[in-house]
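Omission of a single protein chain aside, the complex is shown with its protein chains in their original locations.
Right, chain A next:
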């Protein structure tokens, strides 16, 4: 793609800057690199491969941050994403550059030489000739495809991406560090989170610096703050520190908490349009309790669009809890870090409190097992390296209870189901939520949904993958879900046609550590048996639920089509019988053959045309009608009046501030709303 070309020139900037530094200190060849520099050079690691993907990843990171932020304060998320296309002229005025006309045309890459023009004209003439011929022959004339405007290397498109949410917001003083320092974040620790490394928003900033040189704008306000923080900053890549342009408190004009982030980057909407829309749609599936508004604004109005993904439920999964490490998942380095960070004094307390699934008695037994040099009251900070290795070895060999999954926050069967129904409108849907299982000391939960039919679903398998409630869109082929659905599920045994039916397969995996493959965090490998088995089981459970529904539907359809199916064959059968009768009648009339009395009268009727093909047809139709009536009666008495299962509908509350009490359990939720009337208070359901 054009990625190589277009990203080269902006990438020069930091390089040039870098080359100056070593010149000053020539004596040392040894150089240090800041994390920001590393990621600027290897931005593909974070999903910033080419301008198109950069646009996609920027949207994705901002949306996920917004969701995390809103969920952390248990607020139903409202996220507004706007992508605004900026033309070259507009961009140049933005950065204060005067648009210059080309003078020396031959200097440019897209300059058309005389030879090339000749070739092009010849080709166009040929095309016209062919078309004229086709038109003369009365063939359908294809619209002549307008020759695509050659896009030169320097020709980049720029976009302003804005993401506004109703989340927690950020403390005024922390904002510069939260955006201007790579690998600093609030989401470290062992917990199920969408983001992990504190990279997303910063990578967007680095990319904007690389491609446009424009800073990032952040507005934020927290609950209870009477001002809005506004900050404009960019990042000093070499020192990995924020470079602040403006940092001020503004007057708060309306009641709002949350953050609004605006960044101008180079991108490619044409090629990544569908990916971004898919992402938004799948995000809406997995988070039906959020409301998304996606806008694309362009100068050409037909390209502009606004899509609203409405909220369908108030039930939000709980905030995932931070958990402690499981002994079998830690490595040597992690043990050392835990030792330096712990507030516990002795080894007994350390084992008991810094890990899950180690009780006091268990810890004592473990210490006993470590050898005579270990005492329960030993100071944890006094352990030698060898002793730490001994602990690590024991952790590897000893047996521990599996971690329970209560620190995880799966989307929930209810939400998954709602999301699927809301976005796909399928004919049938089944969901299943597995129990927590363990891979290398990290608990994980697999939830699955299988849908049939629906709008905007193509025939065959449509696979939707989610990891920690984020849609995965790339590298589908090698993913465990794709492989399982394609190879290990025998769809036909569930009366599902893998090629013809519109099958939607939704699998959501949540874990404290998702075992991603590759650098892009885009797929989960197929080589982990625990996950593969759990995925297969979950999909199968959904299929089993669907099968009974499908069978019922097929029976009902059979009922409806029985008469038609039977009647279809009447002419064939009647014709065949009549043909034989006619021949027999002929030979009977010619006295070739003798028939008995009853048969003789029948054949006589055939030859005198008292019995014709139509008589047989009519009699057979009558019989079919009677049988059909009897069977329909039987079916009705057996199955009773069947009804389609009803789906709950969600109605937006008109006034969010109205008083209410929820009585909820796992299946349903009653809401009593209090309305103030003149006479007093009135409770409605």
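Note that in this section a contact is a pair of C-beta atoms (placed from the backbone, for glycine too) under 8 Å apart; a residue touches a chain by one contact, two chains touch by 3 or more; residues count from 1.
One rule holds for everything that comes next: contacts and distances are computed from a predicted model.
When the listed names "Glucosidase 2 subunit beta", "Protein phosphatase PP2A regulatory subunit B", "Transmembrane p24 trafficking protein 4" or "DNA topoisomerase 6 subunit A" are checked against UniProt, the chain not shown comes out as "DNA topoisomerase 6 subunit A". Checked against the full complex, the candidates A:388, A:528, A:602 or A:632 give a single residue touching the omitted chain, namely A:602. Only one of the listed residues, A:113, A:340, A:572 or A:637, touches the absent chain: A:572.
From the options A:109, A:174, A:558 or A:614, the residue with contact to the unseen chain in the full assembly is A:558. By the touch definition given at the top, chain A reaches the unshown chain through residues 558, 562, 565-566, 569, 572-574, 576-577, 579-581, 583-584, 598-599, 602, 611, 615-616, 619-620, 622-624, 627-628.
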